[in-house]
Every structure is written in C-alpha cells, then in structure tokens.
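Okay, so here's the structure we're looking at.
Only a single protein chain was left out; the remaining protein chains are all shown in position.
As written, the chain order gives the labels A, B and C, with residue 1 at the start of each chain.
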C-alpha cells in the first residue's frame, strides 16, 4: 500500500449480516474513494464480522472532517463498533519508561526513521536515568518519582501531562510500575505494554528467572493492551527465541531484550497504522 | 471460516480501478450471498488489483452451474483474469513420485485426515518402490519407467492417464524427472513442485551437498509451480531450519526432508483451497 | 560423528573439580579409545559439571562388558551420577497411545528409516483404534482398557508386559491417561511425554482451547520426562508455530499436531542417542 496518498482507514466490527461489505464498499465508491487495501474476517462461529478498509481520499467528494459524520447512519444501522482514521494525522503518543533503555532506544531510533504513524509528544519516567537519551531526540522528558504513598498523586500529574499534550496512546516501554485501574480506564485499548515472557507463561515478576528455573527451551516476549488485570490484556504480538542449558539468567535477559524491542515496536507499528481491533480478550490483527 | 457451508470462491486480478470491490460485493449481495472471507490487495505500484472472496451460497439466487456465466460481463468489463470455484468440488489430483517416500507418506496421511480439498485420483511413478504405500491408501498406482529415449513416449502415456482421470492438478512429490516443456504447458499454474533448497539458492542437483559445501547455517525447502525453466517457477511457500558444522550431509537430508514434507503440503492446501493467484513470476497468497 | 564405528557414550555429572576432563580423557586414551565427540558444561554458578563423551571403541583394550566396571573407581572418587552406553545396543522401547494417530504415525515412519537408536518392542493402548497402524509395521499391539476403577489393575498388566519385553524407555505418544506415581517411579527419566502446549503455559486439559480463548499469537508443543507432577517434568524440547485470529480451534489442533510430532521425535532421538542429562527439574541437552 502506498501510504503517501491521502488515506482513510475504517476499522469496524459488528454482528455478521449479509451485505456488509457491499454497503461499506459502496459508501466509499459512491464518494469517489479508491480502496487500496481491504481485509474482512468472520469468526469461525460465523457471528462476528470485522473489517479494515484503507482507501485513497484524493478525490473523495466529502471533506475529511465530514467523513465520520457521513458514516454514522450506516454504522448505527448495524450497531457497529467503528472508527475512521486518517494516516496523515499522526497519533499523539507518550512513552513511559523506568531505568532500562533498550526499548526506548529502539522506539526512538525507529521514530527517527519515520517508521511509526505517531508523534512522540513526551516521555514520562519515575527515574532520571533516560533523560539524556530523550534529549538526543529532542523529546520532552518528565520525571514523576513513584512510591507506594505517592503513586496515585503522581498518576494525577501524569494524567495532567497527557492531557496537556493531547496524548491518545501510551507506550509502556519497560515501565516497571503497575498503573491503577482508574488510570487504565482513561485510555481503553490505547495503552500498549511489553511483558518479558511468552504470555500466559511466567506472569508477574522476574519472568526470566522463572523461565531459567523451569528449564524451558524457548523464551518469549508479548506485547498487549494494558487492562486492569495485570498481564491479562489482549495480546497484540509475540515472538520467541531458542535458549539452552548453556544460557545463564544474564543470557536470557540479553536474548529476551532483543525480543522485547522488536515485539514492542511491531505492536506500535500495527497500532499506529490502525491495524488492530480489540474483540473481547483478544485482538484481530489486519497485517 | 466455516467451510461446511456451501461456499464459492472468486480469485480475480486485473488493472486497478475505482469501484472494483463494490462491484464484486454487490454482485454477491444482490444474489443473496453472504461474504465469509475477503482479502484484497493492490500492489505497491498501485497498478495491479487482486482479490479473493469466499461467500456462502446457501441462499444464492442463481444455481452453482450458472454463477460463472453470470459473472462473465463484470469480468469482461475489467478485462480480468479470474475463476470461481466451489469448495464442495474437490480438485482431481495426481501425484508423481520416484523412490523416496517421505513426501508421499505425508500427503497421503493428511489426505486420510481430509486436510486437502482434493481427490487424489492416481499416483504415477518411474519406479515400483512406492506401490505398497499407494495400496495402503487404495489409490491407483501406475509405473512409467523413464529413460532418455523413452521419456517423451512415457509422457504421452502419463498424459493419457491424467486425461482418463480428469486430473486438474499435479503434485511432484520428489519426482526426480524433469518434465518436458510440452507437458508443463498442458497444466499452467497447476503443477506443484517441491525443491529441496531455499530457492534461488542451490538450484539444480544435490542441493544438500551444495549447501554442505558452502557452509550455510540455515537450509530450506521451496514449493513452486513448475514452469519450463527449472526451479524458476512462481514460489508458493518456503521454510527453513537451522543447521551447524556438526551436521553431516546425511543430517541435512534428514532435517531438510521434514521441511520438504511440510512445505509441500502447505502449498497443496493453499492451492486446493483456491488461495493462490499467479502474477507474472510471483504468487499472491491469500492465507 | 560417524556412528557406524562401534561407539561408547559416557554421560556424567558431578560437583565441579579441577582435572575432571583430563581424568576422563586419560581413561579413554590409556585404553586406546578415540574421542569422536565431547561436550562439557559447567553451570553459571560454577558448581555443577556435566559431560558427554562419545568414543570409538574399535581398538579399546578392554571388552565392552567390562567398561562400566573399569570406570567405577573414577566415578566413585568424584561421587558422580553417570552411565556408559553403547550405540550398537538399541534401547528397548514401548509406545503408549490412545486414539489419535499423528504421533504414532510419525514415530513408526521414522523408525522404519532407522532414525532412532531404539527397538520399538510393543505398543500399548487403551483403545483398539491404532491396531491396524501397528500391524503395518509388525509391532505387537496390546490393549488395556482403562476406567477409573480398573486403572491400577491395568497398570499392573502394563508393567508385566513391559517387563516381559525388557522395556527401558516409554514414549507417551498422546496417551491420554495420567499414569500413577507408582508407575512413573519405576522408570525415572525414562518416560517421555508430549504435551500439546508451550509449557508452562496451558497445563492440563484442552490446551488448544485454552490458547484459542486467551488469544495468543503463537502456540507450542513440549516434550518432557514424566514425573509425578503432571506437566511439571524436565523439558527436553519445545517448538512453536505462529497463529492468527483467522485460525479456529480446529486450525490450532492441525498446526499444533505438526509440532507435537516433530518435537516428540526430536526428544526420542536425543534420548536414544544418550544426549540428555536430567539435572533437578531441568535437562542438559548435548546436541
């Protein structure tokens, strides 16, 4: 898909009914849009319809600002969950980090390569360690030190910052704090976490140590949307790497951190290109 | 996709134009078909449009036997390459083998599990070795011994057999003979070969020996449509496995034969589910 | 390694001490053995020494039957766990199955290719379904139907069969029964199971259903030694395959069964070539 053309993306899911694709395709065709990429999926029970359509709006007969409104009647008729986004409009994004740099490093380098359809507006951390890295890329860096007592207060400050920057999506790039459920509820399906294990194996603390002690032959990393249940959110992407008895915990951490980086940036790319529909506890990925 | 519903599949490619998806979706909707699965792709130059649509024809208002005719005007208008197939109609298939059994073994076992949308009508070999295996699965087995002198004559006999059984698709399951270009021309994009290397590396004879001598760290297998240029046909599927200096040529053959089996059956599954469009020297795979 | 030479294999582990490799290498060299393959490992805490040595005994100055006795003093000195095996002596093996055939099919086909250093002496099942497959390969097949009430009695019959055939190693090739801890204690580190998940994820029943419901993006299979704690034994080998939201549970079962087959036969190959040391809850694999 040539993303340099002005492009709209519809993500929609609803109960399956006849004629849905035709209705959507007609909506686009009648307004002189050209479909660039379309994927449609009906689940194996034949009940849930999901679709991603990207179309060229160069010659669209209605303005970008009016497309959403124009689509409302169709969406209502099918009682659909949906959104229409424009690839030219980058997603305002915040990154939360702690002390380890590998994920932030990877994200910022790719950001400098224009790999994401995102504006990284600010970085928030509970420590000062990664401030120099943020400065290299000229991204505002805020520190909100967290203790048990101050956590909810600090979250208030974080939310204020996020609002100030109009942030839509939050990346937890090895941010070692657990967010409150109140915080998470503010950004449904918009907080992306990386967990350093092959979920659902090794939930919680020290997954590499757990993996080492269990003697698994393969370790993994999983990117998922944060929900109020820790490490239980809808999984976006996972990957694995082979290990052996020769690998120490330190080796697992090293090998795993390569996975974490690549899995997290893949999840960010999918999310910022509007390729993910959350469906219950699972995701549908149009890649 | 629940394939137990009576299902039609359209595979179509043509020059990209506005409204193609809408026209196709309307064709289905107006006749009371329900789209189960749709994937559409426009190449990165924005020129070539390709689509696979599967739809439920339980309530279709025109008979199966008339669907092709009904679609002709639309296809002509866009000057498209296309076919409409029905999943209930199994593809009549012949398997060509020589002496090694691993691919045939795998195909027949999966066939017994109903994994392919195919009828394996007969097996043709230049040797008698695999006749007992064919007999276990009650499949007719014909031997056409090949020498340089007899090759073209024997191919005539093979073609006669294929016609007798109304064969549409041929699987070369480690058939060690090179088919004449005349033979290949009879079954365009319908002869599936497995080559025991990661194409285009190690074309031709003894790829495992070539790989051993080059000292590669990964070997592969490639399934492709046979064309008159040996090992140059459109690739359907490839896979690889890691090797090391500890592996002898014998080990490469053993590890590689696992790849060959799995890659070939994956190609057969894709082909028999009508998931492949051949586009020049390449394939578009809707999986 | 050219295994056609008469070859002895030592597997040994003990507390690490200076000079262990020298002592073992000297033991072999002084008796005119030629080391073909040696791997040694000291764990990352520097405490546990493990070694596998394979040596050519063509010109060994002591008889095969006396090698074990000759090694006893050295082993005692280091208080080692050890065994010396001979590749020419195939391991007497029983396979336990239930109704599904894919693992048995794979094992028997590879057995026919001489891939394992094993004699498959008998097959035991709680159902008659796979008797025809056993007969194709001329392997005795015994049925011991299991109910809650008869389980321990039937295990007695199974043990009697295993003793009759001098079985050393048991392969649970998707045998759906849980063995009693008494049974398992008779064959320590000699019962190989295949679990159809990426352990420790999805322990217990219906792992594919569990995986489907959790929405993982990768599924796996794990081969491990059976211990009294279900699915908790030392892992020998694991592998994974990518899935997507498009895969139904049926697709997961199909994709997973390919993993199960390949992971299980890899574990059997490692075990019968004496490449595994069990160390607590983990394995050391010399491959």
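The rule we apply is simple: a contact is a pair of C-beta atoms (placed from the backbone, for glycine too) under 8 Å apart; a residue touches a chain by one contact, two chains touch by 3 or more.
Keep in mind that this is a model prediction, so the values were computed, not measured.
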Review point. In the intact complex, which of the presented chains make contact with the chain not displayed?
Key: A, B, C
Practice item. Decide which residue listed in B:12, B:199, B:226 or B:264 touches the omitted chain of the complex. Key: B:199
Point to revise | Candidate in contact with the missing chain, chosen from C:40, C:129, C:168 or C:251 | key: C:40
Exercise for review: Write down which of C:8, C:28, C:201 or C:236 is the residue touching the left-out chain.
Suggested key: C:28
Point to revise | Footprint left on chain C by the chain that the document does not show | key: 1-2, 5, 16, 18-22, 25-26, 28-29, 32-42, 44-46
Exercise for review: List the residues of chain A that touch the chain left out of this view.
Suggested key: 1, 102, 105, 109, 115, 136, 246, 254, 258, 262
Practice item. Spell out, residue by residue, where the missing chain touches chain B. Key: 41, 43-44, 198-202, 213-218, 220, 234-240, 244-246, 248-250, 279, 281-285
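The rule we apply is simple: only the chains that are shown with their structure count from here on.
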Practice item. Examine where the copies chain A and chain B touch and state whether the two sides share over half of their residue numbers (same) or under half (different). Key: same
Review point. In whole angstrom, how far does the Cα centroid of chain A sit from the Cα centroid of chain B?
Key: 37
Revision key, fill the gap. Expressed in whole Å, how far the mean CA point of chain A lies from that of chain C is 42
Revision key, fill the gap. Flagged in chain C as touching 2+ other chains are 246
